[in-house]
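Can you keep this structure in mind? I'll have questions shortly.
As you look at this complex, bear in mind that one protein chain is not there, while each of the others sits in place.
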Amino acid sequence: MKTRPLIPLLPPVLLAVWLLLNDSLAPGQIALGVVFASLVTWAVARLRPLPAWPRKLYLVFGLSLRVLVDIVRSNIGVGRVILGASRRQPLVGFMQIPLDMRDPHGLAMLALIVTGTPGTVWSGHDPEKNILTLHVLDLQDEAAWIHIIKHRYERPLMEIFE
Amino acid sequence: MSGAAGVPLWAALPAAFLLVCGGLLTVLGSLGLLRLKDFYARIHAPTMGGTLGTGCVLIASMLVSSAVAGRPVIHELLITLFIMLTSPVTAMLLMRAAMYRSRD
Partner (left out) sequence: MNAILPWAVHFALACFALAMLFALLRLLRGPAAQDRILALDTLYINGMLTILMLGIGTGSALYFDIALVIALFGFVGATAMAKFLLRGEVIEP
C-alpha cells in the first residue's frame, strides 16, 4: 500500500524555479512565486492522471552522486572510442534487459539516466513483458551492462518509487 | 573580454580549468559526429557535450558571476536542469525514429 507524502512535490519545485529565474529572494517575488506555483499546480492536475509519490527522498542524493560518477567515467570511455575511431570503429549493438520495476515514474527516471549517460541510449520498452531494449556504443561485455542497469540504477529507483 | 580580467584568483583558476575541460569535451563530442561511420554510433557522441561539457561550463559561469556580483548567483542551475532533462528526450525520440525508418 502506497502512502501519500506530507507535502506535494510540484509546488515547491515550481517556487524554486521562479526564484531562480528572477535571481532574488525578495518577499514580493516569494509571494508571486507562491501564487504562480499554486496556479500551475491546479492547472496541470488534470493533465497528469497518475500523480508521482516518491518516498525516501534522501536516497536521491546517493543516486545522483552515483550517476555523476558514471557520467564522468563514460565520458572518458566515449572520448577514447571517438579518438580511436580511425583504427577501429566501435561495435554497436542492441541488447535486451528484463526489468523488475513497474512504476512509470521510475521507468521515466531510468530512461533519463540511461540516455543521459554517454554510450547508452534507451531505445524501447515492452510494457507487457517489461523488457528494456538498450542501445550500447561499444558492446564488449553484455553481462557487465546488465549488472550496471539492474544493481546501480534500478534497485535505488525501486526503493524510491515503489 | 574586459570583464573577465577583474575576477579574483580563487574563482578564476577553477573556472578556467572547467572551461578548458568543457571546451575539449564538447569539441570531442562533435568530432564524433564526423568520425563515426554509422548513425547508431553517432547518436552517442553529442551526449558528451550535452552532459559533462555543459555542466562544466555552467559551473564555471556560476563561479564567475558569483565572484563578480559578490553574492552567490546560482540561476545557471536552471539551464543545467533543463538541458539534463531535455537532451535525453530528443535522443530517445531520434533513436525511435531511426529504428522506425530503417525497418522499412
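Which chain is which? They are A and B, in the order written, and residues in each are numbered from 1.
Keep this in mind: a contact is a pair of C-beta atoms (placed from the backbone, for glycine too) under 8 Å apart; a residue touches a chain by one contact, two chains touch by 3 or more.
This structure is a prediction, so every number in the text was calculated from the model and none was measured.
When the full complex is examined, the chain removed from view is found to touch B.
Residue positions on chain B in contact with the hidden chain: 1-7, 9, 12-13, 15-17, 19-20, 22-24, 26-27, 29-31, 33-34, 39, 42-43, 46, 49-50, 53-54, 57-58, 60-61, 64-65, 68-69, 73, 75-76, 78-79, 82-83, 86-87, 89-91, 93-94, 96-98, 100-101, in rising order.
Throughout what follows, only the chains that are shown with their structure count from here on.
Rounded to whole angstrom units, the spacing between the C-alpha centres of chain A and chain B is 18.
The part of chain A that touches chain B in the complex is made up of residues 17, 20-21, 23, 71-72, 75, 78-79, 81-83, 85-86, 89-90, 92, 111-112, 115-124, 135, 137. Here chain B touches chain A in the complex through residues 25, 28-29, 31-32, 35-38, 40-41, 43-45, 47-48, 51-52, 73-75, 77-78, 84-85, 87-88, 91-92, 95-96, 99, going by the rule given at the top.
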